[in-house]
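Excluded from the complex is one protein chain; the other protein chains are retained at their positions.
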Amino acid sequence: MIEQQTITIQTQGRSTIDITGEIEQPLRISSIEQGLCHVFLHHTSASLIITENADSNVRRDLENYIARLVLDGDPAYLHDQEGADDMAAHIRAVLTQSEITIPIQHGRLALGSWQGLFLWEHRYHAHRRNLTVTLTGGPA
Amino acid sequence: MIEQQTITIQTQGRSTIDITGEIEQPLRISSIEQGLCHVFLHHTSASLIITENADSNVRRDLENYIARLVLDGDPAYLHDQEGADDMAAHIRAVLTQSEITIPIQHGRLALGSWQGLFLWEHRYHAHRRNLTVTLTGGPA
Partner (left out) sequence: MIEQQTITIQTQGRSTIDITGEIEQPLRISSIEQGLCHVFLHHTSASLIITENADSNVRRDLENYIARLVLDGDPAYLHDQEGADDMAAHIRAVLTQSEITIPIQHGRLALGSWQGLFLWEHRYHAHRRNLTVTLTGGPA
């Protein structure tokens, strides 16, 4: 059994957004109880990560860390016409992920207690980001 | 055909552990000959990598490299109550992976000759780490 759905997430500019709930939505109306949930982001200046969902300082630290690791507006960048954040956004995306697969158990995402799935907007400005969620599996 | 199994790995604190054999265990008792093996780690302060399984200096170098890239106890971290290694562990996990999919061919993991699947414990202390292995596919 395979089910596919497109989801759009509105970001508010550079930051991480917990999208676990949005990704679980197609699962709620599906009859798949055991299987895999694949999440794919159709953009190269945002990315997906799994990280701690409890203390929001974890995501603040991730943001601060990556901002030091990947400089905005580095004069070395050749690809610089779309703003200081654009090439940095592509690098951040390559160092994290465009797609993540999570197991489905008992009709739910089988994440660890402290795991959340986050969309990381790397551009300064708000964007509409498209994702495709593919569910595969069957009854338990 | 889909089969799912939970595996627990006992780590000995910060280091990489070759878990290729443990992940192949469910495959040995499965009738899936051709397909995919998805490995998911239910934690945010450890991660999964595929790297060279021959010279163990490769993993020593990886450890030394990432220790310089992601500082333990960086005074900039806001999330610092669980020890100097905790926020560093979350960053290391985000820069590597929480989940990896490997093809199954002839009933075995179709890894390259020099590839091994490793669990990377990023915390100083030993932990019990839970993984879910999902096999999909069928006879050859």
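Labels for the chains are A and B, by order of writing; each one numbers its residues from 1.
The rule we apply is simple: a residue touches a chain if its C-beta (ideal position, glycine included) is under 8 Å from a C-beta of that chain, and two chains touch if they have at least 3 such contacts.
Not measured: the values here are computed from a predicted model.
J.: Can you say which of A:I19, A:I32, A:V58 or A:A93 touches the chain missing from this structure?
T.: A:A93
J.: Residue by residue, what part of chain B touches the chain that was omitted?
T.: Touching the chain left out of view, chain B contributes residues 34-36, 49-52, 55, 57-58, 60-62, 64-65, 69, 95-97, 100-103, 105, 110-112, 114-115, 136-138.
J.: Suppose we count only contacts with the excluded chain; which residues of chain A make the list?
T.: On the side of chain A, residues 2, 4, 38, 40-44, 69-70, 76-79, 87, 90-91, 93-95, 97-99, 101, 130, 132, 134, 136 touch the unshown chain.
Here is the rule we go by: only the chains that are shown with their structure count from here on.
J.: Fitting on CA atoms only, what is the rotation between the copies chain A and chain B? Please report it in degrees, nearest 5.
T.: 120
J.: Could you put a whole-Å number on the gap between the CA centroids of chain A and chain B?
T.: 20
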